[in-house]
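Input: one structure, supplied below.
For this depiction, one protein chain was excluded, whereas all remaining protein chains were kept in their positions.
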Amino acid sequence: MSGGAQNLVELRQLSKRFESRRGLFGKPRAMTAVDDVTLGIPKGRVTGVVGESGCGKSTLARLVLRLLEASSGEVVFDGMPLGQLSGGALRKLRRRMQMVFQDPYSAIDPRYNMADALLEPHRIQGIRLSRADARTVVGELLGMVGLGPQIAASFPHQLSGGQRQRIGIARALALKPDFLVLDEPTASLDVSIQAQIIALLEQLRSELGLTYLFISHDLGLVRYFCDRIVVMYLGRVVEVLPQPHAAPRHHYTRALLDSNFVPDPKRRRTIRRLTGEIPSAFDLPPGCAFAARCPRADATCRAIRPDLTQTADGHAAACHHPL
Amino acid sequence: MLSYAIKRLLLLLPVFFTISIVIFLIIHMVPGDPVDNLVRIGSTPEQKAVIAARYGLDKPLHEQYVIWLTNLLQGDFGNAIVMRRPVADLIAQNIPYSLALSGCALLFSTILGISVGTLAAMYKDSKLDQVVMGGILLGSTLPSFWLGLLLILLFSVQLGWLPVSGARSWEALILPVLTIGLGGTALVARVTRVAMLETAQKDFVLLLHAKGLPRRRIQLRHVLHHALMPVVTILGLRIGWILGGAVTVEYVFARPGLGTLLIKALSQHDYPVMQGCLLMLAIAVMLGTLVGDLVQAAMDPRIRHSMS
Amino acid sequence: MTAATAPHDHFWLTFRRSLAGKVLLTPKGGVAGAYLLVLVLIALTAPWITPYPFDQQALPLANRPPSLANWLGTDEFGRDVLSRIMYGARTSLSVSVTAISVSVLVGMALGAAAGYFGGMFDRGVTAAVDLSWSFPEILIALILVAIIGPGLHSTMLAIAIAYLAQFTRLTRAQIMGLKGETYIEATLSLGASHGHVVFRHLMPNALAPVIVCGMLATGDAIILEATLGFFGLGAQPPVPSWGAMMSSGSALIFTAPWIIVFPGLAVAITVVMINLFGDALIRALDIRANLREG
Partner (left out) sequence: MALLTVENLGIDIHGIRPLDGVSFSVDKGEILGIVGESGSGKSLTALSVIGLLPLIGGRILRGSIRFDGIDLATLPEAEFRRLRGRRIAFITQNPMTSLDPVMRIGAQIDQVSMLHLGLDARAAQARSIEIMAQLRIPEAATIYHHFPHQLSGGMKQRIVIAMALAADPDLIIADEPTTALDVTIQAQIVDLLVELVRERDVALILITHDMGVVAQTCDRVVVLYAGRVAESDAVAAIFERPRHPYTRALIGCIPRDETAHGNLTGIPGAVPSVAHYPAGCRFHPRCPRRGAPCDHIVPVSAAMDGGLFACHFPENSGVAR
């Protein structure tokens, strides 16, 4: 798509609808969690996806790894369309694409000690290890994420949140994948630990040449960590920033940026209110989903859904009146 | 609220039909020819033929069911084989006794259980709480028929205060109600206590304190309201418990009632009576669940709104 | 306690931290554990340790109150009540433990399948379970015994079926809850099969509450067995069971109350002890306290 870098993963018109029904007599309703997303994830880079709750970023993360079946569209991983793979082939391919989860507290089975947790990926993939090899593998993985070998015998409840998230990362790396989906990996951690984990992820990426898809609600963090930023609102991609500090063209991205609390009292933001609430994903308006809250919205915006249009520099925005 | 009630009622229809099918099938699950299960032993082939024709036993099963159900809905429960009377009469005769017993026991368990559970929660870990917890343990573990016998032994035989059995006076109701009520009270008290303690941990209760409301008002007005919701659920769902208790207790106290009738029918293999009794109990259980749901909906706007 | 910890101390420390230690070292758990152990021993060795054979009749000695010769009195056939209670423990325990074990196993299989795979199967199971759950176990058991006929085996079957709903419901709820845990998704994302997820993660984690619930239900099953026996639908004479003893004794409540008081006491104490033990177990395992409300 952009920047010349080859895409490791490509999403083509990916959509996911959830059907639900209120009670036995309620009308069935469809919620479109991810709506027609087309996106390339360049190899060896960090692609960030940012948005608020209900924007579909976590669903997108699961669609990319086919942990959820897409309603339509497809995901192509390194030239292989995931949707056409058989169950067995997909399970094999999972070695190459892994995920780090938001909640480190429930990401490890409470009955497993860390050595067992770290060896589970091998066991699942049917890789037999001798006792000595297993010990080496555990030691290496722990070392890779900055933990000492004594951790191997501990159980999850004996570890801090930061340590658990390191184990989560080590498990994801156990099978030497090329691609990691990071689903808000620091959202449930203290800020001092969040920064540690981000530093670790940066280091691992440069050492192992990994490709990341980084999901977050924190624009400040995404702007620091990512090479390219995808902004989502109510299931749709509204803007793709080719560089993290590119000036936003979509009004929603602007609003997100304005809502960011910069840790500098000398740069206090002037109070600029974004009125209105995020609408329910169940009954989306026909036009631009952001129209109800947008200061520039007019009749066109409310009636016609703007397409994601790209300019030469790889910058894309879905807005009738871009900034 | 009314539309909610109607919807809940409609939801019960499939349940009713399922139950009625199960009860209908009982007679076909018992070993032997269904006709033999519907007539007295030693009946003549002519008598058998009459019964078979009446119940359509020569027709396919689903037609038999339709006949049976149509009869039922017209109030025809069939004839008792051993007791030799219309089942409907037997039920009509016995049901007031069961209603009185179950109603009183339910009232007793609810009022006592909620009060005791609330007190125990408000004074958690105190002597009072420990006594209540002990009572709950005993109340929920003692076999009810044995408890009934012990109460008879104490109050009727030793002290001579109350009648041993029968249903001739209101005094005769006291011991049976007590016997069932203790188990029910224990159940209600336990649920109330746990629910009160859980609710007290909620954020909104902290905020009520922060608003400066008096502790007692928070406990009795806000926390208790929430604690009663699971109590109502349990009571609605397990109203059968009370009725089940009534079955054994009626037998122990030799009271007339559906339970005694059912046990009698069971031991005499009087299948039409059995079916009739079970159907009545099933309807009671369903109504119990319905009332529980409606009370819940009245107490919680989220439930009311969930269906519209 | 310095670096040189004696082996004895080490054992003690390990025990104190183990599950058994956490249960048995509480006052309630200890007393209940000791009682249950003794009861099981009595049930196992009853034929050799009872003062009299359970069926030794002596009509001249009928309906005797408790005495030195017959500590708990004799019944209407002059049989020793204590000996029969000890023998009855065999019946009551074996019936309830067998029935509940069967119920737990089948219920876990049904509940796990329904909870994990969902769909139509789940809806069917849930509907059946909800239906049967709102009827008291005693009623279900009575009907089943009425259909298949009285006796120990039908009692067992009736109890097993009567409690099936409870374990299916509980297991399903457990599995549903665990399914939402991140580690299940994490395991799936590693390419795990459904079998791996169910048997290596879901079932082991769902086990503890179901076992504890089964333990508590064993107490209820003893009552249920006794009730069926009381109605004359359980163990058939001359096999002694606690319920059957009370059934024959209920007519004699005015003249020989001991025939009915003591077997009932045996039921009551046993059930209380099972509950105390279960509570200690719940605390030691740190399971939700409201497990009991289903």
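Points worth noting:
So that you can tell them apart, the chains are marked A, B and C in the order they are listed, and the count of residues begins at 1 in each.
Operating definition for what follows: a contact is a pair of C-beta atoms (placed from the backbone, for glycine too) under 8 Å apart; a residue touches a chain by one contact, two chains touch by 3 or more.
Since the model is a prediction, treat every value here as computed from it, not as a measurement.
The missing chain, though absent from the view, touches A, B when the full complex is examined. Contact with the undisplayed chain is limited, among A:30, A:89, A:153 or A:199, to A:199. Touch with the chain that is not drawn comes from one residue among A:52, A:74 or A:116, which is A:52. One chain of the complex is left out; on chain A, the residues touching it are 52-53, 160-163, 190-199, 202, 217-221, 223-225, 245, 255-256, 258-266, 268-269, 271, 273-274, 277-278.
Counting over the whole complex, chain B has residues 202-204, 206-214, 222, 225-226, 299-302, 305 touching the chain that is not drawn.
Criterion: only the chains that are shown with their structure count from here on.
In whole angstrom, the spacing between the mean C-alpha positions of chain A and chain B is 53. Inter-chain spacing, taken between the CA centroids of chain A and chain C, is 49 Å.
Residues of chain C touching chain B in their complex: 127, 131, 133-139, 142-143, 145-147, 219, 223, 226-227, 230-233, 246, 250, 253-254, 257, 260-261, 264, 267-268, 271-272, 275-276, 289-290, 292-293.
Listing the residues of chain C that touch chain A in their complex gives 181-183, 185-193, 196, 201, 204-205. The part of chain A that touches chain C in the complex is made up of residues 65, 67, 90-95, 98-99, 101-103, 106-111, 120-121, 124-125, 168, 171, 175.
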